[in-house]
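Inspection log for the structure reproduced underneath, given as structure tokens.
Here the complex is missing a single protein chain, while all its other protein chains stay put.
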Amino acid sequence: MIPAETIRPTPIWAHSAFPALVLVTISMGLALVLNPGLLSPFGLIGWSASQIGLWIAVLAQAMVIIGRSIDLSVGAAISLLNVVAVTLAGLGCSTLAVIALVLLAGLAVGTVNGLLVGYLRLNPLLATFSMSFVLLGLALQIQPAPGGSVAFEAVAVMNGATWGCPNALVALGLMLLLWRVLTASRFMLLLRAVGSDPARAFNSGVPVGRVRAQAFAIAGIINAVAALCLTYAVGSGDPLLAQPYTLLTIAGAIIGGVSLAGGEGTGPGAVLGVMFIGIAAELALGAGVSPFYQQSIVGLILLLGLVGVVLFGNWTRRLRREAIIRKLQLSQKAA
Amino acid sequence: MSLIIQKVTKTYGPVTAVNEVSLSVAPGECRALYGGNGSGKSTIANMVAGVVAPDSGRIEIDGRPLESVTPRYARALGIGITFQELSLMPALSGAENALLGDLPVRAGLLLNQDKMRARAAEQLAPIGLDRLAALRVDLLQTGQKYLLELAKALYLRPKYIIIDELTTTLHASEVELFSRLLSWHLVQGGGALFVSHRLDELRRFCSTISVLRNGELVAEGALADASDRQLIEWAGGAEQASPVPVTQDREAETALKVLNLRLDPVSPPLNLHCGKGEILGLGGLPGQGQKALLRVLAGLGNPAGPVELKLNGRDLPLASPVASAAAGVAFVTGDRDEAAMGIRSIRENMIAPFLARPGASIPNRDALTRALARLSTRYAGLDRPINSLSGGNQQKVLVARCLLAQPALLVAEDATKGIDVAARADVHRLLREMAQEWGTAVLVTSSDDLELVELCDRVLVMEGQSVRAELSRRKGNLSVDNLVAAYMTQEQAA
Partner (left out) sequence: MSSLTGTDMPQRLSLAASLRGLPHAAPLAVIAGLCLAGAMINPGFLTQGNIVGVLAAAAMLALASAGQTLVILSGNQGYDLSVGSVMTISALLVSGIAGASDAALPQAALLALAVGALVGLLNGLGVHFLKLYPLIVTLGVSFAVEGIGLVYAQTRAPSLPGSVLETLGVGSIMGLPWVVVMALLVALGLTLMLRRSRFGQMLYMVGANTRAARAAGVPVARILIGTYLLSGLLSAFAGILLYGFAGSVNLSLGAPYTMMSVTAVVIGGASLAGGRGSYIGTCLGALIFAVLTNLLISFGFGVALRYVVSGLVLLVVLSVTSREKF
């Protein structure tokens, strides 16, 4: 028999989030050289507040992709929840009431997606694509143009810091803690089973449709948290505010090691993935590139990142596989 | 108190996979389910597991009928199954896979990691995988995966366990582990239905046997009462009174030459040749490289290393179905998902191979009609979608398509799978006519041994991606009995 130490479940370089970690480290280093202000207390508060919505939203996307689905309505859903929050605040709701209602609305949106994919068995790509237009229309109907405001105190909290740590980072930490709890749950294991191979999961007695629907519902709640953080970071409403999130969360999750083939990937990895995209944008700014070029540069980096990570993943998987097969064969010969 | 299968029937289109089969397994009994390729063994296993719904008949587990056809329900009634194609999720660890059916939880939601570890150790130690429990299962070796599949099925302590072709892929040492687990299950008062090709193992584990042939139960009783010869004969069946094909009797010049073909990096190189006008069959247990070989010839698969392929003296292109078609290779797939472009018309399905070739003229409607008529295909018009036809007629269209190109080499993967007897005879006749009229070399594989014997001039029995035996009509040793014996005895030797 092979001693347990010789085959570790995942050596660090074969971890799905490894490429994202390397990318974030390198780009962060470069960004600090080009733009040292980024890590100043104010720089960090400003930057993290501008990114917090995306960081949390990618957790929802990762959850859905791990179940071998995909959510193309993230951007529209978060934008909708944003204008809902602002409208509720405008109607005189207290901040607590706004938070509760937005969480409920997020759950509702997620549940509809979950019913379409899990129980009506629509193709997730097409179902959430269609949903994105329903949600976009609703957002535009509720608030056609940017504007409005939310409670100033809450905005101050979101753009503030506790003992020197930006509150946005605190929020991210709390969400990652929640993710850790989810990871330890029975549900998450069933979801990974479904994502890994739906037909075999069904043959093993896993209720595939129900698990998928639950994943979308939980993702809906996470999206609501993202929308709330975004709303209090920005302080106002915009029906198109989070439109780029759809693409950014998918790309970020893939770069962070969440496989579109399902069953694989981690939440923290996905967050690293979107962080890399965000830092790349800062990098471009810091290098003195006109803000107008930013979107094309981010688009380019994003495409390159995608290609690189997909290829790197294939390569490490093959290496790891060959290494283990060799070890197993050696031990068998020895036996 | 037993597992009772009563007159279950299952048909797929025109083909009856299982016909009114009854059998029972009592607690403590291990019953062998024995039969050749395509005799309906796996269909029965899948029906008991709640994966496939029987058309008629009844399945009862300790007096409770299997009412709802879901694997979940069958499990709840006390059925455990190991799937031939496995039910392990590749991205999960061995422990997670084994415990998936009943996960230990805390507070109803969170996994109890301590208990998971303890139970995983308990389940995986007997199969020697406890130290690899945290590894993703797609990193395990085939034999280990099959043992894990067994541990997974036994974890829920089923009353009856269905073991579908599990031991085919196990090494001798692994069979030992398997034997211990199975005996333990039987001693505990569980029953088992053991599906296998290997006679020595059946004798070792089972007390009773049911023999299937072409979906029908042909023999049943105590295993000790029947000799190996008798069992092989029952499973293979006496040759049926089908028309004996007219075959070539001359040693034709070589059309296809395959030298040094490796289908995977570790298998020995494979050499074969096929004469002009010869129909060459590839037999053996499923998945021994028959289909992989045909796919390389059709340009749909890659060999694992340099290879020399010659068709009528010219090099055959690799890895491009378009180039292979242009070089005179016609291909009939055995994969349903790959067969017909369902919503497109019969005509389009037939002219597809000609469209990509610059300069090639596209066969006109007369040519299409004539080709279809040669197979007496039933259709309502060339412009009707091909999926408006029955499965057998769709298959005829795809075979007739090969006729249009007058190929030098025809490669057919299970060309008559799932079509009825008459349609099958039509397809066979056409293949023979092509071989005779144009000297087309025909390479076929089939999951049906009788078909190979009826159709082919020569059959190569494959095992482990290489050729192990050759039966030929000229030498007079081509028969179902010999064929079944060839791969089954190899099994015993292995």
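Labels for the chains are A and B, by order of writing; each one numbers its residues from 1.
Operating definition for what follows: contacts are C-beta pairs under 8 Å (C-beta built on N, C-alpha and C of every residue); 3 or more make two chains touch, one makes a residue touch a chain.
Remember, predicted model here, so these are calculated numbers, not experimental data.
Chemist: Check each of A:P11, A:G160, A:G173 or A:G299 against the chain that is not shown and name the one that touches it.
Modeler: A:G299
Chemist: Among A:G53, A:G106 or A:P198, which one touches the chain that has been omitted from the display?
Modeler: Spelled out, the listed residue whose C-beta touches the missing chain is A:P198.
Chemist: Need a quick check: the contact residues on subunit A for the chain that isn't drawn.
Modeler: Subunit A touches the chain not shown through residues 70, 72, 116, 120-123, 125-127, 129-141, 144, 198-199, 202, 208, 244, 246-247, 250-251, 260, 290, 292-300, 302-303, 306-307, 310.
Chemist: Tell me where the left-out chain touches subunit B, residue by residue.
Modeler: 298, 300, 321-322, 324-326, 331, 333, 335, 337-344, 348-349, 351-353, 355-357, 365, 369, 372-373, 376-382, 401
The rule we apply is simple: only the chains that are shown with their structure count from here on.
Chemist: Could you state the distance in Å from the CA-based centre of subunit A to that of subunit B?
Modeler: Between these chains, centre-to-centre, one finds 43 Å.
Chemist: Mind listing the subunit A positions that touch subunit B in their complex?
Modeler: Counting only subunit A, the residues touching subunit B are 1-4, 7, 9, 181, 184-187, 189-190, 192-193, 195-197, 200-207, 262-264, 320-321, 324-325, 328.
Chemist: Using the touch rule from the top, collect the residues of subunit B that touch subunit A in their complex.
Modeler: Listed in rising order, the residues are 49, 51, 70-72, 75, 83, 86-93, 96, 100-101, 103, 105, 109-111, 113, 128, 131-132, 134-136, 138-139, 141, 152.
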